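In this view, the complex is presented without one of its protein chains, the others remaining in place.
The chains carry the letters A and B, assigned in the order they are written, with residues numbered from 1 in each.
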Amino acid sequence: ENWTMTTTWPSSLELIEIDRHFVKLANDMIPDDQLTIEFFDGGELVPAGEVFGAVESGTIQAGGDWPGYWAGRDSAFSPLATTSSLFNAIDYVNWIKEWGGAELYNEVYGKFGMVYLPYGVTNNESGFRTVDKPIRTTEDLQGLQLRLSGYEQGKLLEKLGGSQVSMAGGEIYQALERGVIDGAEFSTPNVDYSGGFQQVTKYWSTPGWHQSASVFGVMIKQENWDALSPETQEMLKVAADANLLWSLSFTEKRATEAYQKFKDDGIEITRLDDATLQNIQEQANATIEEVACENPLAAKVYASMISYLQDYAQWRDASAPFNLGRTPAGPDLAAIEGCAG
Amino acid sequence: MSGETIGLIMAGMLVVGLFMGHPLAFVLGGTAVLGAFIAGKPMVLGIVINRIFGDVLDNYVLIAIPLFVLMARFLSDSGVTDRMFEALRHLMARVTGGLGLAVVFISILLAATTGIIGASITVMGMMALRPMLQYGYDKRLATGLIAASGCLGILIPPSIMLILMSSYAPGLSVGQLFAGAMVPGICLGLMYAIYIAAIAWLKPEWAPPVREEEQISRSAMWRMLIVEAVPPLVLILGILGSLLAGIATATEASAIGAVLALLIVILRGRFEFSTFYSALLETGRTSAMILFIVVGATAFTGVFNITGGLRATQDLMRGLADDPFTLTLLMLAVVFVLGMFLDWTGIVLLSFPIFLPLVNEMGVDPLWFVVLMAVVLQTSFLSPPFGYALFYMRAIAPPDVATGDIIRGVLPFIVLIILMCILIIAVPGLVTWLPATLYN
């Protein structure tokens, strides 16, 4: 089999390394007479927003993505991509591999005739970068006009007193430079640094509560997946798992380096105080309950995620301080299960 | 079928289609469709629609194109630009070569209002050519100067060429490109002015001053200047200012520009519903013309990429040039030669997807490279056989001006443009200084 694959990331964004690494692993591992993947950088074949459509219609066989881009087709894609103040990267890995997450990816993508292999995970996004004043408390957010992507994320920001401004990625830099907006979030520190945000903002407010961790992967047209031998399918899954692990340490290392570069450039890095984070958690839980209940499939995904958190919580707490991150007090599971399809 | 073969076939079809006189937009689109069939991959044609939607319809940056066209239309259709030229013509007409200098000066100003080559050359040709010939300017000098100056509009911001380039160059904002092209654009205008001044000094009979009896009084001249030239000037500076120094993004600046231009027209008492409506219709046709070339080109590029033509071309270029300097020269040469046949829209849309990855790979500053391309693309209007500015001048000029005169007239300006490119290569700061000052 010969596959044509592309991704949502242009060669100028470092996120494309996750896709390239997967393709290399798969091509090296799988004999050429079984499967060869020809990979094109984002934009070479279709624009980012059209990768889904190109795979769905069978024009190309595979597409690397971040599931959140497709939330306009079904809002259940949103929790498959990221959460507001809920999962960290290891939570995603745990959930995907052992708590039923993988099946839910395939259920949601399956609605559109595709198979999905999650193969990338990054931990916390940077958070907001602001021009004039730091954000340390909920109070500081009042009245701020912030560039933020995502429907759920916008709702949450409004609950906290800020206003969401929608803006194309390429326009953020200039809008910050010109004071058109007060601040913006974009991506992880390394990606932000390559976008030049250190040149146009003075303050950086951590953590990235709007996007606590992110998942990336490849969507494959069902009939192309079915045409592979079971051995080849297995090798693709192994390549995806290997890539998942690699992507986490790769991006965390790059984020660490970029964090230092932001500091060296004199950016004032502040942390939200505990009371504010507590408030954000409560508002995030309320927002999740709202948006989950707008769509039974989204509710089903969220219910599975929150069940995982509750199921894992006791042992996770018992193993503190050696546990994998904090144990969030998430939204009301029973309420969301009530709306699940 | 190999990438080389299909790439060659598609390039050949493009040339044939152009020579058949078929619209560029559909030559590109048709070549895409036939190319996919010839390559034996008709199933890839789905990406044509994905690309048209994602690259052209769902593209916030391109909204500025119709709006800047509209701004230029409002100003020129209501006679505001004509009157502005008249005022400047009277100001500069007293000296040898003065009329020529007025043409350069007004072109730089018009350049700021228009991004469309047709508008500036037609307006300049209509307003300036007859008086220049009447006052005894050399035919070659007059036509060459008007054609070359008119082209400055696509280089000096706001420029729809730069807007389109930004949309094809990830990581370069419209603002950065505007700032980068500002100094080279003005320098090129100055070079034209110096050339005219030199000619006027060496051969005064080629560029005589306006006769005494045709000059208007100083007070009348100043009144005219203040009433006619100041409001559009304020508008132009306001747009660039709001964009470069403060308030709005490029798309927002274009909307503000269109509405302010309309306000100027209304305040000057020149508003007529019929002119207003015909400006809207004309803008619709012009915008559709430009954006459908983008539609055709995105279809072409998609098929060219997926069938392997893109990689084959890039490998070919890598083979020919393995250091940044040679590579840049090679690309400049390619664009110059393409400019003899295509106009900037086609060239940008076809070459950028091939060039920019190579430029990034070789570590060349993309901002510098894109502005250099923008400068050399000035020749795409002037170089025979297919320079559009030549056709425009031909259509406007009286019959006793031969086509050969026009071609000979633009040659010195092509040399000046190439000189400007050499300057930019020698002194990259010409491009990078202003963006670095504004944005860091």
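Keep in mind that, in the parts below, a contact is a pair of C-beta atoms (placed from the backbone, for glycine too) under 8 Å apart; a residue touches a chain by one contact, two chains touch by 3 or more.
The definition used in the following text is that contacts and distances are computed from a predicted model.
> Consult the UniProt record of the chain that does not appear here and report its protein name from "Sulfate/thiosulfate import ATP-binding protein CysA", "Sodium:solute symporter", "TRAP transporter small permease protein" or "NADH-quinone oxidoreductase subunit C".
Protein name of the absent chain (UniProt record): "TRAP transporter small permease protein".
> Could you tell me which shown chains are touched by the chain that is not displayed?
Listed by label, the shown chains it touches are A, B.
> One chain isn't shown here. Among B:I9, B:A25, B:L332 or B:V410, which residue touches it?
B:A25
> Which listed residue (B:S78, B:T251, B:Q378 or B:T432) would be found touching the missing chain in the intact complex?
Touching the chain that is not displayed is residue B:T251.
> May I ask which residue of A:N27, A:Q145, A:T270 or A:S307 touches the chain that does not appear here?
The single option touching the absent chain is A:Q145.
> Which listed residue, A:S11, A:Q61, A:S85 or A:Q164, touches the chain dropped from view?
Result: among the candidates, A:Q164 touches the missing chain.
> Given the full complex, what residues of chain B touch the hidden partner chain?
Residues in contact with the chain left out: 17-27, 29-34, 45-46, 48-50, 52-53, 56-60, 62-63, 66-67, 70, 118, 247-248, 251-252, 255-256, 258-259, 280-281, 283-289, 291-293, 295-296, 299, 341, 343, 345, 385-386, 388, 391-392, 394-395.
> Tell me where the left-out chain touches chain A, residue by residue.
Touch set of chain A with respect to the missing chain: 53, 56-57, 68, 71-75, 78, 112, 143, 145, 149-151, 154, 163-167, 180.
One rule holds for everything that comes next: only the chains that are shown with their structure count from here on.
> Round to the nearest whole Å and give the separation of the Cα centres of chain A and chain B.
41
> Tell me, which parts of chain A touch chain B in their complex?
4, 10-12, 40-41, 43-50, 53-54, 57-60, 168, 170-171, 173-175, 177-180, 195, 199-200
> Quick one: which bits of chain B touch chain A in the complex? Just the residue numbers, please.
43-47, 50-51, 53-55, 58, 60-61, 166, 170-171, 173-176, 246-252, 302, 305-306, 310, 353, 357, 360, 439-440
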